[in-house]
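One structure is given below, encoded as structure tokens.
All protein chains but one are shown at their positions in the complex.
Labels for the chains are A and B, by order of writing; each one numbers its residues from 1.
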Amino acid sequence: MKIKFNNRDPVYVQVIRHFKNQIAKGFLEPGQAIPSRRELANQLKINPNTAQRAFKEMEEEGLIKTERNQPSRVTSDENILQDLRDELIIQAVNEFVHSVKSINVPLDDALNLVKQKYGKEKGDLDD
Amino acid sequence: MIEFKNVVKKYGRKVVLDGVNFTANKGEITCLIGVNGVGKTTIMNAIMKLTPVQSGEILVDGEKVTKKTFEKVAFIPDAATMLPNMKIEEAMEFMDDFYTSWNQSRANELLDFFNLKKKDKISSLSKGNTAKVNLLMGLALDVDYILMDEPFSGIDIFTREQIAEVFTSHLIEDRGVIITTHEINDIEHLIDKAVLLDNGTIYKEFNTETMREDEGKSVIDVMREVYRG
Partner (left out) sequence: MKNFIKLANFEFNRMSKLLFALMGFVLVVQLGAVFYETSTFMSKFNQYMENEQLTREQALMNFDTISFGAVMGNILFFGPIFICVGAILFYIFLIWYRDWLGKNTFVYRLLMLPTERFNIFLSKLTTVLMATFGLVAFQLVAILIERSVFNLLIPDDLRQEVYFNQLMNTYPFTRILLPTNFDEFLIFYGTGILSVVVIFTVILLERSFRIKGIALGILYGLAMVGLVLSPIIINEEWFLDHYFYLSEIFWIEVVVSLIALALSMIISRKLLNDKVRV
């Protein structure tokens, strides 16, 4: 696991974003155990306090669950997972709309292009 | 908590620390940043009573520094502190002889981690390995605070990565760390708190995550403002 961090967003936010992507993409499955905060800090080369903070936020959002003396696991709660997918889609759409609007492309043209592209890239979505 | 309260230090007429105030908490990595010669090393020396200060107070967990403090705070200077003709194992023996806080199993773990051979003579080591031995002598002490003076300066990139890895491991966890650097790049993501120094005073002291969150600024952004502005 490696993340290329930028220096301006809080590191813990970037860690959460990374986890959300992993979950949405299915790399992390519902109920799957994730590394401990110590292991995570070590893998991502971040401060253990930052890993701790990311864990805390994700627990509060219900993304992960930690039972006593057990590794934290990705939630199996369908509602939360669905919310997460929605959140990511809305985020992506927002970004898309923002960039498309800024270069004054009519919506229909843009959507057509999206349809073409989407068909092509289906299958090798990996990034 | 390590506290500096209005600390003033002069060498003759030259003022090196001009009323320095800051705190470094246990469980956090505090980074003293500034160009060379702004008094970063002096701050560390002053904590360990390796140089006298003219006024002000330096407290470790609310107490003045005494010989007992040396079982609580370890300083890793950027020069080798063991005799060149010692083998690494002899240096470890020396530490074990004098410090009750010496933890030999952690020392062995560090030997492995750094790929050092205990039969090696200190004088025969490369610069990078000397720095590692230095770190080993400090990190193998069961102390609450660790001071590191420029642990990344003048060593190769792989050693730097290895040392950075120490910060994310249990070797550091829960301890308070003060680290000095004139080059923040390597460790921007590792630190909790940045203390910017210039001309013997503290320009700014901030929590790096809070700074990113509230103002969207990296440590370098803040440095740019402070030193250019």
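We adopt the following convention: a contact is a pair of C-beta atoms (placed from the backbone, for glycine too) under 8 Å apart; a residue touches a chain by one contact, two chains touch by 3 or more.
As the structure is a computational prediction, the values presented were derived from the model and not from experiment.
Peer 1: Using the contact definition given at the top, list the shown chains touched by the missing chain.
Peer 2: Even though it is not drawn, that chain still touches B.
Peer 1: Which of B:Gly37, B:Pro84 or B:Gly154 touches the chain that is not shown?
Peer 2: Per the contact definition at the top, the residue touching the missing chain is B:Pro84.
Peer 1: Of B:Lys10, B:Lys49, B:Arg106 or B:His170, which residue touches the hidden chain?
Peer 2: Considering all chains, including the one not shown, the answer is B:Lys49.
Peer 1: Tell me, which residues in chain B touch the chain that this view leaves out?
Peer 2: Residue positions of chain B that touch the missing chain: 45, 48-52, 67-68, 70-71, 75, 77, 79-84, 94, 97-100, 122-123.
The definition used in the following text is that only the chains that are shown with their structure count from here on.
Peer 1: Roughly how many whole angstrom separate the Cα centroids of chain A and chain B?
Peer 2: Computed value for the inter-centroid distance: 35 Å.
Peer 1: Please give the residue numbers of chain B that touch chain A in the complex, ascending.
Peer 2: 27-29, 164-165, 167-170, 172-173, 188-192, 209, 212-213, 216-221
Peer 1: Where on chain A does chain B make contact in their complex?
Peer 2: Within the complex, chain A touches chain B at residues 5, 7-13, 38, 41-42, 44-50, 53.
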